[in-house]
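Heads up: the structure comes next, in structure tokens.
For this depiction, one protein chain was excluded, whereas all remaining protein chains were kept in their positions.
Now for subunit A:
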Amino acid sequence: MANKQISQMGLPKSIANVFAARNVFTAKDALSLTEFELMELLDVGLAQVTSAVAHISEIVCPPCQTALSLMELRVQNEHLAGHLPTHMKGLDEALCGGIPFGVLTELVGPAGIGKTQFCLKLSLLASLPASYGGLDGHVIYIDVESKFSSRRLIEIGVKSFPEIFHRKGMAQEMAGRIHVLRPASLSEFTESLQQIKISLLQNQVKLLVIDSMAALVTGSLAEFSRIPVVVTNQVRSQSRDEICHYYFQVQSWNETIEDRTRHDSHLVAALGINWAHAVTIRLVLEAKSDQRFIKVAKSPISPPLAFPFNITSSGILLLSDDGIELTGPDINAIHCQGHNDIINFGGESLQC
């Protein structure tokens, strides 16, 4: 929209020629200048500039919809009212049906917690036929750290949906719908983005997974056509200086000293606060007191809930469908247990 050509906007011939003569070709060029700057550049009067800018703005402006029509569109056109069910009942309820379409959902957590497992399960679910609760579509999986394991994918499929996968040729068809890309750098990824946008419309792609975002650090992801987009993120440790407050908040020094003596390592999501604003839904995976939790940390539709989970051969399994409601900013904290119990050869912990 922003790169629409001024020559194709139906402006009166005279002013359109003046725009072109001064190298103002796209709407973006024209709207990046204030009206007085345009007056100086184009050498025309204010009235003409104002009407030209109003005309361009009206054409470039996004279409208006009422919230009611948004809802009706979703219910009528989109499969399952615009959500991809994760088959984890508690989480699906909290997210009003599953991973929503058209927005960015982020999974963040320390290494080895289960992010890639989650992504593998989701890819499988999206490729399943609609009768089994899937989206019956193709999946684009952008695997930055070479963690995609097709063997594990088939194992999850066989264990979770034995009736489909034991049928002849089904495993091949399901796995055949998942397209894995391995960009080596950010520039490669951005180049392939264009290609991806085209194939989104042509090949019936129904899910986009990026594992992991932190390794690519891209700027802005434009709104893709209405499919769920799942990205994973890494964690890094937080230095003391980063515990930030506003200028009007009284900092109690005792608090900060106590924090340092806590044994849990203090982790934050990589990519910082700027990225945190850009995602719509953030699911934090963490390990605390020997139990793994998946927390709905940021979501416009859900309360802050934490669900305990385990990783089994059939993927991720929630231990309880009623989440624990967490209050306060603790929902954003990422806890990670070190390897204390393994490295300290106590003997008892290693005995099965």
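One rule holds for everything that comes next: a contact is a pair of C-beta atoms (placed from the backbone, for glycine too) under 8 Å apart; a residue touches a chain by one contact, two chains touch by 3 or more; residues count from 1.
Convention: contacts and distances are computed from a predicted model.
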- Query: Can you pick, from "fructose-bisphosphate aldolase", "Serine/threonine-protein phosphatase 2A 55 kDa regulatory subunit B", "DNA repair protein RAD51 homolog 3" or "Galactosylgalactosylxylosylprotein 3-beta-glucuronosyltransferase", the UniProt name of the chain not shown?
  - Reply: "DNA repair protein RAD51 homolog 3"
- Message: Can you tell me which of A:96, A:154, A:175 or A:193 touches the chain that was removed from the display?
- Response: A:96
- The listed residue (A:61, A:111, A:184 or A:198) that touches the chain absent from the view is A:61
- Item | For subunit A, the residues touching the chain missing from this view | 1-2, 27-28, 31-32, 34, 39-40, 42-46, 53-54, 56-68, 70-71, 74, 96, 100, 102-104, 219-220, 222-223, 241-242, 244-249, 273-274, 276-278, 280, 282, 297-298, 300-301, 303, 327-332
